[in-house]
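For reference, the structure is listed below as structure tokens.
The complex appears here without one of its protein chains, the remainder shown in place.
After this line comes chain A, so read on.
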Amino acid sequence: MRIKSALAAAVVVALAAGCGGGGDGGSSSAPDEPVKLDFLSLAWQKESVAANKQLVEEWNKANPNIQVTYVQGSWDNVNDQLVTSFEGGDAPDVIHDDSPALSGFATKGYLLELKDKLPAELKSDIPQSAWDTVTFDDGKGAKGVYGVPFLQESTVIIANKKLLDAAKVRMPTPAEPWTWDEFATIGKKLTKGDTYGVAWPMKSPVNKTLNLALNFGGTFFQTGADGKTTVKVGPQEKEVLQRIHDQLYKDKSADTSALGMGTADPLPGFFADKYAMLPVGVYLRQQVAEQAPDDFEWVTLPPLKGTGSEQGAVSQTLSVAADSEHPDEALKFISFFLNGPNQAKLAKGDWLLPTSQQAAADPAITTEENGWDVATASAKNLVVAPFLKVNGFDEWKSKVATPALQEYFANKISIDEVAKKLVEDGNEVLERYQR
């Protein structure tokens, strides 16, 4: 009987809570009420969430007429969430996402075009190479800017300092980084007993290899005179693939058992001296700093150099929903949120690189501690990832490139076979997007 009463009470509470909870209020406000903006943020690391919340709080205190609600989302599900809310006309006013996602949203008219609406100070503080990552076709033939880029990632090398010192290798600097040849030689030198020189976590190999391929000028995509984009895998594109493969099977300086790992999975082996070096994104420094044993010494080394040091990059972005009832206020908030000092706080919280040039000079992210100086210096090598504007890239990546690269790195197919798969199967996919 008591259970029945409790359950009945729960139904009543549920209905009452539901009726009182949120409703369809969204961003509409009465004339004398403050404007309300929803800000969907994807920050997830402790310091980053704290920085986001602090900035929203500062804004709300300074702008009683424009109140921002901080809503925390998650990277894994944000696109399902956004597509539904865009279609339903109930999207958050300010949206945190990454530049590859913006392309599709821009074409469908979900996002506000910002080119002529951005304040000059914000525009000039962020370099053109970063703006390129958020400039897309609007679906009607014109180009537009659909977000403000604010955080980027480069691939650096996180290394075990004790093992490097013992091997007496040259310590690279941003001015004189290791070349891929040196990296291969040092990898071999560090491979001793149970220790491998390198671990390449390749659970998701596509973006990593495509971004690094730019070291040798490899772009993987070309656009012909007819405007059609096709896949190309020539000597430049093959270079990085072959070099990683050589470390795995020729030099045997990279552990094949790490191939199936996600980005953070090799860390236990790294801390246990099983791997001496990890070529990973700069954000992984946070996990290393948090999880490394107290007596473990590690260093961040600059990106490798091939024929050049360029790496492909995408950006984390803030955009405004096209359906937002308060786009001007949303832009004002973005301009505040992404000014130089604030970008420095956000970059520090997420262990990523700010696009703001003012932020990049902030002492908080140029200190030697935790490799910030090297990480921040690596931003100069970032250029827009060639795959960013390829229609059909996502399908090419999941259906063609991921399985083909995994087979290649598992030594099941040759470099020519993987190239053939990437091109022939890939062009079939891209063709459908360009009819």
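Basically, a contact is a pair of C-beta atoms (placed from the backbone, for glycine too) under 8 Å apart; a residue touches a chain by one contact, two chains touch by 3 or more; residues count from 1.
The working rule: contacts and distances are computed from a predicted model.
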Per UniProt, the name of the complex member that is left out, chosen from "Formate dehydrogenase (Quinone-dependent) catalytic subunit", "Aspartate carbamoyltransferase", "Molybdopterin synthase subunit MoaD" or "Sugar ABC transporter permease": "Sugar ABC transporter permease"
Contact with the hidden chain (one of A:Pro119, A:Pro235, A:Gly262 or A:Pro341): A:Gly262
Residue in contact with the excluded chain [from A:Glu121, A:Glu290 or A:Glu431]: A:Glu290
Touching residues (missing chain, whole complex) on chain A: 3, 7-8, 10-11, 13-15, 17-19, 21-26, 38, 44-46, 49, 69-72, 74-77, 80-81, 83-85, 87-90, 92, 203-204, 262-264, 267-269, 271-272, 274, 287, 290-294
